[in-house]
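Mind having a look at this structure? Questions to follow.
A single protein chain has been omitted from the complex, and every remaining protein chain is retained in its original position.
Coming up: chain A.
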Amino acid sequence: MATTEVERKRGQLAALTIAVVVVVVGVPLWWRTTETYRAWLPVSQINELALLQLQLTVDVEVVFSRGTLTPEQQKKVPFTQTHDEEHRVDGDTTVRYRYESKYRTANIMEEDALKQPTAAEADLSLHTLSESPCGSVVVYVIPETSVLLPQDMDVYIGQRRAAVLRMGAPMRVGKNHKQLLAHLEPRVTQVVQVMSFSHSDITASLSDRLRLSPGNKESLADSMRSFKSSPGYEITFSLLNPDPKSHRLHWDIEGAVHSFIQPLITKLAPLANFSIDSQILYYAMLGVNPRFDSSLEAYTLNADSLAHVINPVEARLGSNAASSNPVLNFLLYVPDAHHSPLFIHDHKKRPVASNAFHSPRWGGIMVYNVNDLYGQETPFPVNININMAKVMGVFLAQLRLMLGMQSSSAPPGFLVEPCGSAGLADWELDRLMWSRTVENVATATTTITSLAQLLDQIGNIVINDNIASQVSSTVTSLQLAVAELEVGNLGFALQYSKEAILASERAFFDPSLLHLLYFPDDQKFAIYIPLFLPMCVPILLSLIKIASEARQRRKLKQSKKD
C-alpha cells in the first residue's frame, strides 16, 4: 500500500516537473526562436507628432519713413512687438501664427531710395541696400502725401520681400503711440498675409491631415489643382503632330525653355529639382472627334468632351523611365489639315482666348492652329515654325498653376508688381516655401503615424534596423523642421521637412516590411499540431488528474473533520 502511494506521488511529481520544464524552458525558447525581429521605434515621439502643434513665425520689419510719425510717436521708436493668432484646425492640429514686428525709422539711404519717382525703382534700390532673409517681410510706411503710389492704391508689393504702405490720414491715425499701432497693425498683417501665408493657404497645405468634410470641398479646389509637394518634378513638353504628311512642324523648344522656363526653374531650385525634356509625337490623335461648327467655319471642342481628350494621348506620352518623380505634361496639339482650325469652347459656348486647358495635377494642353499660315493651294507638306513665345506664355501660366503659384487676387487697394524675368517674385517663392514646408510636415507626420499604427497592429512585420533608423531620422527632421518654423528660419525648415518626407517615405515603402506579412494561421497550426497535440494532451490529462485527486483528498479530509 505504502509503495503504491509513493509510486503514485513520484508519478505526479514527474508530471508536474515536465509541465514546469515545458512552461519555464520550452515556451520561452519557442517564443524567442519564432519571434520576428522588431527594432525599437520612437513610438512616444511619434505619438507626440500625431498631435501637431505648428507655430509659424514671420519676422516683419516696419520702417517708418520721414513724415509718418509725430514727434511723440518717434520717441517710442524703435520697439518690437509680437502678435499671436491661434487657430485650431481640427482635433489633432493647431496652428499658431506669430508676427514678430520690429518697428524702426528709415535711415538716410532708405529715405533716398523712397524718393525715387516710381515704386518699382524704389523697390529695386531698397533691395540693393539690404537683403532680407528668406521668409521675412519688410514694410516701408510712407506718408499719405507721397506720390510714390497712385492715388487709389494704398499698398505696393514689389518683386522682392518689401512692401510699401501708405499711412492713413493723420487724424485717423491719431497722435498716440497706441493709436498708431492700432491703425497699422491690421494693415501690416494684411500685407504679410499676402506676402507670406494666409490661414486658408495653411489649411489647404494641411489637407493631408484633415478629414474632408463636405463643407470645405470648394475651398480645397485650388489646392488640389496643384501638384503635391515632391522633392523633384519632371516637366515634359510634347508636340503632338497628328498629320506629319501635311505639316512639318519645327519648334525651338531648347531656346524657349532657356528663355521662359529656365529662369523660373532656377528661382524654384530651393523648393525642388526640376528636369525638363521634350518630345515630338507623330500620329498622336485626340480621343474625341471635334464637331464642325458651320457658323464659325471651324471645328470645336466642347468643355464636356475635354475630359476624354487626354486618355488616348497619354498612352503615347510614356512615363519617365529614369525617375519616379511626378510628371507635368504640357502638350501642344497642332490639328491636322482636315480638322483645322480647332477651337475650344467653354461651358457657355464661347471660344477660349488662349485655346488651352489644363487638368489638375496632370498638365495642360494647348491647341495651336496653323491653317491660316498657308494658302489653300500650298503643296503639302508645309514647313511651319511654331511661335514659341505664344506657346510658352500659356505653358508658363499653366506651370505656375500646377506648382501652386496661383496669384490669389490681391485685396482692393493693393498694387502688385508683375513678376519680372524670373517669372516669380521673391515673396511668391516665400509663400510657396511656407505652404510646401507645412505640407511636407503634414504629409510626413501622417506617413509616420500611420506607419507606426500599422506596425503596432500587425505583429508579424519585421522591423529591421534600417527602417528604425529611417523612422528616427524622420522624427528628428520633423522636430527640427517644426522648431525652425517656430523661430522663423524658413529655409532650414523647408530643408528639414524635405528630409523628413524622404525618410518617412523610404521607411513606409521599404520592401522588407512585406516579407513576413502573409502567414495564414491555419498553416501555422497545421505545422504545430503534430508536435503540440501528442505532447500537451498527456501533460494536460495528468495535470487534470492530479487536480481532481487533490480535490478529492481535500473533500475526504473535510468529511473526516466533520
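The rule we apply is simple: contacts are C-beta pairs under 8 Å (C-beta built on N, C-alpha and C of every residue); 3 or more make two chains touch, one makes a residue touch a chain; residues count from 1.
Just so it is clear, contacts and distances are computed from a predicted model.
UniProt records the chain missing from this view under the protein name "GPI transamidase component PIG-T", selected from "Ribosomal RNA-processing protein 42", "GPI transamidase component PIG-T", "DNA 3'-5' helicase" or "DNA replication complex GINS protein PSF3". Among A:Gln55, A:Thr70 or A:Ser278, the one in contact with the hidden chain is A:Ser278. Only one residue in the set A:His199, A:Arg291, A:Lys524 or A:Lys555 touches the chain that does not appear here, and it is A:Lys524. Although one chain is not displayed, its contacts with chain A can still be listed: residues 3-4, 7-8, 10-12, 14-15, 18, 25-26, 29-30, 32-34, 36, 212, 217-218, 220-221, 224-225, 227-228, 236, 244-245, 248, 250, 253-254, 257, 259-260, 275-280, 282-283, 303, 306-308, 310-311, 314, 316, 318-324, 326, 344, 346-347, 352-354, 356-362, 364, 370, 373-374, 381-390, 392-394, 396-398, 401, 418-421, 423, 443, 447, 460, 505, 508-509, 511-512, 514-516, 519, 523-524, 526-528, 530-531, 533-535, 538-539, 542.
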